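Got a structure for you, questions after.
All protein chains of the complex are present and in place, except for one that has been dropped.
Naming follows writing order (A and B), and every chain is counted from residue 1.
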Amino acid sequence: MSHPATRFETLEVSSESGVLTVAIDRVPQQNAINGTLLAELHTVLDEAERLPGCRQVVIRGASGVFCTGMDFSDAAGSPQSVAERGGAEFLGLLKRLTTVPVVVVSVVDGRATGGGVGIAAASDFVVATPRAVFSLPEALWGLLPCCVLPFLIRRVGFQPAYSMSLSTLPLTAEQAYRIHLADELAAEPELFLRRLRQRVSKLDGATIAAMKRYQRDLWFLSAETERAATDEFTRLMSTPEVRERISGFVTAQVFPWENQR
Amino acid sequence: MSHPATRFETLEVSSESGVLTVAIDRVPQQNAINGTLLAELHTVLDEAERLPGCRQVVIRGASGVFCTGMDFSDAAGSPQSVAERGGAEFLGLLKRLTTVPVVVVSVVDGRATGGGVGIAAASDFVVATPRAVFSLPEALWGLLPCCVLPFLIRRVGFQPAYSMSLSTLPLTAEQAYRIHLADELAAEPELFLRRLRQRVSKLDGATIAAMKRYQRDLWFLSAETERAATDEFTRLMSTPEVRERISGFVTAQVFPWENQR
Partner (left out) sequence: MSHPATRFETLEVSSESGVLTVAIDRVPQQNAINGTLLAELHTVLDEAERLPGCRQVVIRGASGVFCTGMDFSDAAGSPQSVAERGGAEFLGLLKRLTTVPVVVVSVVDGRATGGGVGIAAASDFVVATPRAVFSLPEALWGLLPCCVLPFLIRRVGFQPAYSMSLSTLPLTAEQAYRIHLADELAAEPELFLRRLRQRVSKLDGATIAAMKRYQRDLWFLSAETERAATDEFTRLMSTPEVRERISGFVTAQVFPWENQR
């Protein structure tokens, strides 16, 4: 199996021994999520489904940043498009990570912020290196991590998800491991990835698909949850306070919390 | 912002820099909960909602006791009134803690028993000092921690809540931290409180309210749960075994477990 033919704008993709590795590569934009990144991640998952022996997708960041969530500047002037991208489109990606019939592993080696925490939370496994930092600063913008929370709650339980989003305080790798936001804490993620691949390569794609479907069905979140998540995000994005903070950031690079006190 | 004008019988209340601090102050009664305490806690939450810059309420105990739950002697001769206070009224307070648009922090420096565990569990954050001890002795009375459990399960998950209430064994501060009944373990709670205040002071009240509402809606407990909790508590309070144990305690200070074997 050689490198896939597709060219990507926001990702570095390679494949080896049934494992497709994706590095998010928008370093000048702190690996923030724009429409292209969302579309290209779907393309990679399409390829993973098509490649006959592929059982594992590994998502990485670059240069000490995993992913810092929605790119506000990308959608300057159109809060509508940010609302859609951070709402239904982003939720669609997270949902796909939890249903695609391959094992998805996020390797967080640096900052994971907002939607970046969502990508990790929706992954089947998360490996954090000692320099990983996880945070949900949405509330400081007057927003909530609407689409992240359903996946974060299923991963870490109610209270850790709640306290993280209400306090907005960052979590170290150790703290993330303590609450099971990271399944493994490792300076060398390759050891765990190899150990996992040895097991996962022995599974049928159909078994992985059945596992994901069955466990999703056992959990209490539903299609109604998804509607609630995107509705709440759309509502918040349309408030004057949030619009003002985003445009202040886009035009003058002022973070909302620098404006106060 | 100066001290609120209201005078309290069961609480010491002070306010500083957007933080309202409440010390439960019924030390001769081991900080047990009576009707006055419930009413006064609501009054403090009313004030917190009214004070313009207030974003944080801190609940403390006194003299090595946080709160020891329902005051049985206070309602001697009227199991009906204990049933109501420990049922619908107490549930109403816990529910309010999880909906009031300020951040609620419990600082547990000593014993938290029965309903006292409920107040901690329903708080947004819990800081425990090394001398904190948490226990649910209800089953020894023939009761269940009916109103505590919905809030405890959401905070710590099913099994830790279950094993704590079925075994009736007390938890040390370390053990409480391990199961996330305490978010922080600190000999000096002030450091965490200050760090939290710095963040929380940057949030809108509307954002805190939206966070609490959205996360409550994501969780699986419902109005039906609340009815089940108060119904079960009322049922248990009306059994002859429970009535006898409570009156034995009220008249002769005999704990039910001293009567057996």
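Here is the rule we use: contacts are C-beta pairs under 8 Å (C-beta built on N, C-alpha and C of every residue); 3 or more make two chains touch, one makes a residue touch a chain.
Predicted, not measured: the structure shown is a model, and the values here were computed from it.
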Among the options A:V200, A:A229 or A:V242, which residue touches the chain absent from this view?
A:V200
Who touches the missing chain here, A:L38, A:M211 or A:A228?
A:M211
Going by the contact rule already stated, which one of B:G18, B:G64 or B:G142 would touch the omitted chain in the full complex?
B:G142
Sort through A:R60, A:R85, A:R155 or A:R245 and give me the one touching the missing partner chain.
A:R155
For chain B, which residues reach the chain that was dropped from this view?
139-140, 142-144, 146, 149-150, 153, 157-163, 165-169, 179, 220-221, 225, 228, 232, 236, 241, 256-257, 260-261
Chain not shown, touching residues in chain A
103, 124-125, 154-157, 180, 183, 195-196, 199-204, 206-208, 210-212, 214-215, 217-220
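One rule holds in what follows: only the chains that are shown with their structure count from here on.
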So the centre of each chain is just the mean of its C-alpha atoms; given that, what is the distance between chain A and chain B in Å?
35
